[in-house]
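A single protein chain has been removed from this complex, and every other one stays in its place.
Going in written order, the chains are labelled A and B, and every chain counts its residues from 1.
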Amino acid sequence: MKGADRSKLAARLAHDVGKYVARAARNMPPRGATPAMVAMLATDLYSLAGGRRASAVLAELAGPFGEGDERLATARSLLEEADRLEDRLRAAEPAAVERGRAIALEVQSLVLDFARMVASR
Amino acid sequence: MRRLLVIEDGSEYSDFARLYLADEFEVTTARSASEALRMLAAESADAFLFDLRFDRAEPGTLVGDVDATARRLFGGDRGRALRYLQDQQGALILAELRSAGHAQPAVFVHDFPERRLANLRQLYGSVAAVASFDARAIGALLSR
Partner (left out) sequence: MAEELWRRRDFDAHRSWLAVDPNSRQGREARRRLSRADQRYREGVRRLERGEPGARDALLEGVAIAPMDPALYLPLARACRARGLEVRAEDYYKKFLRLRPDHPQAPAARLELGALDPELQGIFEPEPSQTPAPAVPIRPPPSVSLVPAFAAGAIAFAAAVALFARLFRRGLPLARLAAESPELQPSIAYLVSSVRHELLKHRIGAIGDAVRALGKGEATAEQRAFLAARLYGGEPLVLAWRGHVRAFERALGPRLDLRRADRGFREAGRAIGRIAALERALAAGDARAAERLAWAHRKLLELDADLAALATRLVRTTVDEVLLEEVVREVRSEYAAGRVELDALVIGPVAPGVSVEVFRFDLVLVLKNVVRNAILAVGRSAPPRRIALDVGVELEPTGEEAVRVRVRDTSTEALTTEAIYERRVDRGLGLVTAALTRYDGAIEVEAGSQGWAKGVTVRLFRALQSSSGVAS
């Protein structure tokens, strides 16, 4: 992949995953989220634009960068964990919501950090 | 209650605004420049919340001339020009609204370079941006 393509793909990753995955997480309280907030968190994690899971969007956009980057590998693994939490999170189980929120914030940070690195190359 | 017009190609912004800005704003949504202009003609808004990238919009609804953009900026490559118009559509819709005399504060959720934000202000007056969906920051900017 050429540098310019990498840069564009990374910018898309920052936008499609980095910007939207923590839309709810950034604003909801650590505990005591309302059902609407939990529903939005579930949308961010399991139904991003186009109705796709954040894990699937990440896999698609991060795929061309290979397996070598530690941040992307961590983000992948965190979103897989979020996928396993889905039923409990949708049922608003507090521990699952809290973990889902933390995952969303961490994934945002990792993805934006990766995009910054590519942009600086 | 004050009215917020959200301009986007999906529903992420309006869902967000209805959840986190509902105390301050009544939220309506337009999905293109022409729809926004129609809605504003029927009822004004106090502020605009803009998505920048419109990659789900029908090409025919986009502001901007694909051929002219292709010729001037992309060596005649219409594909790249179309992607560019999609990627920058929010700013181009803002230009349309300003041309039609709608000078309300406009907020983008986008990590603009400082200079670009200054340019947008020079072109379109009251324009602000936040890098992520931070409800408190967005609410404060819309209320300025």
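Note that in this section a residue touches a chain if its C-beta (ideal position, glycine included) is under 8 Å from a C-beta of that chain, and two chains touch if they have at least 3 such contacts.
As the structure is a prediction and not an experimental result, all values here were calculated from the model.
When the omitted chain is restored, the residue from B:Arg2, B:Arg38 or B:Arg72 that touches it is B:Arg72.
Residues 71-77, 80, 88, 91-92, 95, 110-117, 119-120, 122-123, 131 are the ones on chain B that touch the missing chain.
Contact residues of chain A toward the unshown chain are 2-4, 7, 10-11, 14, 70, 112, 115-117, 119-121.
Just so we're on the same page, only the chains that are shown with their structure count from here on.
Rounded to a whole number, the gap between the C-alpha centres of chain A and chain B is 24 angstrom. Contacts from chain B toward chain A in the complex involve residues 10, 12, 15-16, 19-20, 53, 56, 109, 132-136. The touching residues of chain A, when paired with chain B in their complex, are 15, 19-20, 22-24, 26-27, 36-37, 40, 43, 49-50, 108.
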